[in-house]
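One chain of protein is taken out of this complex; the other chains stay put.
Residue numbering begins at 1 within each chain, and the chains themselves are lettered A and B in the order written.
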Amino acid sequence: MKRYDLIVVGAGPAGLSAAVEAAKYGLKVVVFDENANPGGQLFKQVHKFFGSKEHKAKIRGFRIGSQLLEEANNLGVEVVLNATVAGLFQDKEITVRIKDSIQHYKGDAILVATGAAENMVPFKGWTLPGVIGAGAAQTMMNLHGVVPGQKILMLGSGNVGLVVSYQLLQAGCEVVALVDAAPKIGGYGVHAAKLARTGVPFYLSHTIIKAEGTDCVTGVTIAEVDKTWKTIPGTAKSLAVDTICLAVGLSPMAQLLKMAGCIMEDNPKKGGQVPVCNAYGETSLRGVFVAGDVSGVEEASSAMIEGRIAGIAAAEYLGYIDKAVLTEVAEALESALSSLRQGMFAVENRGKNIEKTDEGYVVSQHLLKKGYFQDAEVEKYPGVTRQPGVHAVIECSQNIPCNPCQDACPRHCIKIGDKITSLPVVDETANCSGCGMCVAACSGQAIFLVNEGYEAGYASITIPYEFLPLPGEGDRGWALDRGGSKVCAAEVVKVQTAPVFDHTSLLTIKVPVAMAMKARFFKEDNCHA
Amino acid sequence: MNSRIKEHPILGKIEKGRRVTFSHDGNIIEGFEGEPISAALKAAGVMVHRHTQKYGAPRGIFCAIGRCTDCVMVVDGKPNIRTCITPLAEGMIVETQYGVSAKSTNKAEGMA
Partner (left out) sequence: MHNVNNRSRDIGEFVPAEDDELLICRCEEITKGEIRRAIHDGMFTLTEIRRYLRTGMGLCQGQTCGKLVKEIAARELGLVLSELGNASSRVPMRPIEMKVFGNEKEPGENA
C-alpha cells in the first residue's frame, strides 16, 4: 500500500487547486482522476470566466486548466489519470482501479473533489440517439472537434444551457430553440443576450412533449406549460432538429463520502445530497475534506477558491503549518469567496423573483423571458449613456460577480467599485479613446462602442465577435437588433484582432444613426458576398 | 453533412492523431488515432451504437464521458466497450451491440 500526505480525488478545478496549495506547504500529494484528461470540465470551457481579476476572470476556462496543471506539475504533484477511485474506507484508505488492477493507497488526509453529475429529464423518446447531455455536446465539440448535430434544441436556460448553446453556434451548429419550463431565464441575462442577438428564439414556459424519430432524433414537439407545469392544449409545436441537448442542472457526486461515513445532508440549494462540512471544507470525519461541486453545486471560480482553502486546511491538519497561518490565509480567500457568492444569482436567492438590482434599477422582464431588452429599457442602466463621440455602452443589468471591465479601461471610464456585483457605471466625464479593451474584456459580451457622430447620418457600432468566418472590412450585410431581427443594412468598417483580445474580435459596423441604439449584431449577406 | 469542425473561432485547428481506418459492421471507416471511437463514428454519420436487451431500442451517445454506458458496442469481439472513452486504433473491429453481444454471435447462440 502506497502512502501520501494528501490524496485528492478528482483533478478538476477544485482538486487541482487544493493539490497545488497543499504541495506549496510541502505535502506529498497525489491526485486521481477517472478521466483520460485532467482539468475536469475546464478544458471544455472555451468562454471567458466571470469573477474578479485576482481570481482568473476574463481568462478562458481551458487556459485556467492548463495553468493549474502546470502549477501542479511544477510543485511535484502526482496526477494519475484513468484512475477510478472505487472506494473510500475508514482510516482514509482508498482503492483505485488503474488499468486492469485494483491498487490500495492510504492518505493521512483525503480531499474529495469529484464534482457533479448532470441531471436528466425524461420525456417520450428521450432514449433515442440524438438526445444528449449538454456536457456531451461540450465534450464532443470542444475536446474532440466533432459537432453533436446540425440543428439543435437546448433544454434548460441556466448558465450551462446558455453557455453551451453559444458554444454550439461557435462550432457552426444552428440552435433552433432554447426551451425552459420555467417562466424566466435561469442563467445570466448577458449570456442569454448574446444568443438572442444572433437570432436564437427562447421558449420559456415550454416543455418537450416528445422526441420524434425511429432510429434517431428527427424532430421534437414542444408545448407551453401553465403555472402548475401542465401543458396547455393547442400550444404544441413541432420543430425539425437532429439533436436535443439537456441542460437541466447538476447534482453533487458525493457517494464516496457517504460510503466513508460522513454526515450527509439533503440540501436542494446545494443540488442534492452533500456532506456537512465546516468553512475549511472539512467533513464530519477529521482529515477528510471536500471542495467544489461535490459539496454544493456552484461555479468553477468558487470551486478553485474552495479547493485552495481545503488544501491549506489539510496542511494545517497534518501539522505542516500553524493554525494562525491557516486562519490568516483562509480569511483572505474566504472574503474572495463570499464576494463571488453575492448578487442576485447567489445561492440563497435561487428560486426568488428579484425585481430590482441592489442599486434600485428595475430588472427587465423582457430580458428574463425573451433573452433581450426592449429598446426603451436599456437606456435606464448606468452603463448606458448617450454621448457625442465614441463611448462604451454597457448593457449589464444584473448584479453578478464580475469586474474585469473596470480594469480593462486604460482611461478609467468604467466604474464598478469595491463591490464586485455592482452594475458598471460609465463615467461621462472620462474620455473614451475607443480602444475596445472593455469590449474584449467583458466575459458577458455586453459592452459595445457606439459613435453616433461617425459620419454624417451614420453611426458606428463596435461589437464583440467570436465566430468564423470573420467578416472583412468593406463586407456588407445586415445589422441585427438585440432580438436577432434584421433592422438595416450595415457595412463592416473595421475588424480588430489582437492577442490581448484573446480571440474576441472587434467588428465595427456602420449603420444609419437612428439604429445606433438598436443594432447589436452583424450578419453577412451571403447572397451579395 | 460534415460533423468535424475544421477551424474553431477560439480553439483554432483541433489537433488529431494520424488518420487510421477501422471497420464498423463490416464497413471500412476513417478516423483519427486516439480520438474516442464514438467521435469517429459520429463524424461518419453513425448514430445507433446498440439496441437494448429488453426492448431492442436504439441507443447512441448520451453523456460522452463514460458515465451512462449508453454508447457501448462490441469492439474487437469484446462487448460493453464504452466507445466515448475508448481511443480509436488502426484496424479496430467495431460492431453494433444487440443486448450484450454482436448480431452474428446472437445468431450462433440461436443455432446452438
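The rule we apply is simple: a residue touches a chain if its C-beta (ideal position, glycine included) is under 8 Å from a C-beta of that chain, and two chains touch if they have at least 3 such contacts.
These figures come from a predicted structure and were not determined experimentally.
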item: Contact set of the excluded chain (shown chains only); value: A, B
item: Residue, one of A:87, A:201 or A:453, that touches the chain absent here; value: A:87
item: Sole contact to the chain not displayed, among A:235, A:255, A:284 or A:349; value: A:255
item: Subunit A, residues in touch with the chain not shown (by the definition above); value: 34, 84-87, 89, 95, 97, 100-102, 117, 119-120, 122-124, 126-127, 251, 255-256, 258-259, 264-268, 272-273
item: Chain not shown, touching residues in subunit B; value: 52-55, 57, 59, 62-63, 67-70, 72, 80
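Heads up, the rule we're going with is that only the chains that are shown with their structure count from here on.
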item: Computed distance of Cα centres, subunit B from subunit A, in Å; value: 30
item: Residues of subunit B touching subunit A in the complex; value: 1, 3-5, 7-11, 14, 16, 35-36, 39, 42-43, 47-49, 57-68, 70, 84-85, 87
item: Contact set on subunit A toward subunit B in their complex; value: 34-36, 46, 60, 62, 117-118, 127-133, 135-137, 139-142, 144-150, 170-172, 214-216, 466-468, 470, 503
